[in-house]
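The complex appears here minus one protein chain, its other protein chains still in place.
Showing subunit A:
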Amino acid sequence: MRPYFFESRYRQLQAWAIPAPRQPAASMQPRQQPLSEPGPRGRRPVAPLLALLLLLALQRTGAAPAGPGESEKPGDNQEAYETAYEDYDYGLPSEFELPPWFSNLKTPGGPLLPEGILRQGALAAVHFLNFREGSPSDLQMLSTVYRASVWETAEKEQHVDVAFTTERFKPEGDKEKPLAECAARVIFRKGKPRPAVNIYCEGLAEKNKRQEDYLLYKHLKQLKPLLGVVHIPDRNGYIDPSLRPLWDLAALGSSYVMWDKTTNVLRYSLVQLTSVKQWKTDGEIDFDYTVQLHEFSTQEIIPCRIHLVWYPGKPLKVKYRCQETPGQASEVEEGSGGMVLTELTNN
């Protein structure tokens, strides 16, 4: 399916790895809160004050029974913090407006699912975001999950609506942490990788991105990375500043791989860039490399060979092959071994 972008005051990214779901039947609609956003379901921006009031109202009048310790009024930070834990809801930044499709369930519409799935969803969304944004200078990492709802449909799909903040990857020592706020719906088909992601973010630095990407590109052109075995970061988590752009580019390609491999039970983090097989920089950057991914729940370290072609502003091309792990649990059907070469362009 071709992904497409909405033109709107807020950036919205969509991709459907499976055919876009049809409008769900009324019986499958997640229960709406009585005070969901009024007015037509458009992208007409709601005045900030009204949005704030709505958010507070939504938090206070949830359909869920009050958990132990939940206070009547939001009150001071202390109480809100306690409540946030109860409902997996830390209190969204007040200017952030949840999109109309975001479910406001406090209890799932289906059978109770473990909280781990919420992190699955958030991480898949961030990997997808990084891949789609295609900007090695503006990679995001998951910061805090603010609110989440999860439910399972009759077709055994797990729907996760998750609101979270992301931080930019920054070199150590940088105190400033610019945050983007995101809301995503992630749909897992049981046991199958490459979840459908619909993500919507505010605060991604649109203007600077292009410039920074170009600077990164120029830096990379001058780089003569060691072909062969490398360790970036090294075993103490240290990345030489001159090699940082190389790692950023490797991470960009890895984001695609990690999203593509994520299932409802398997998720991934990038551990280390461990070898550079090929590096060409005349015109586009042609980068063939190996990374180690940490596969969560099996705890395996998976080497993946990735080949990407990148030029600032142009679509990212990436293909990969991951090694089948020796100790792979038999429940995981996703065959990451063998020759799974997935070619994809960014548009």
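One rule holds in what follows: a contact is a pair of C-beta atoms (placed from the backbone, for glycine too) under 8 Å apart; a residue touches a chain by one contact, two chains touch by 3 or more; residues count from 1.
One rule holds for everything that comes next: contacts and distances are computed from a predicted model.
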Hidden chain of the complex, named as in its UniProt record, picked from "Mitochondrial assembly of ribosomal large subunit protein 1", "TBC1 domain family, member 19", "Eukaryotic translation initiation factor 3 subunit B" or "Carboxypeptidase A1": "Carboxypeptidase A1"
Candidates A:98, A:142 or A:291 - the one touching the absent chain: A:142
Absent chain, residues of subunit A that touch it: 68, 81-82, 85, 90, 114-116, 123, 141-145, 169, 172-173, 233-238, 265, 269, 271-272, 292, 294, 297-301, 326-329
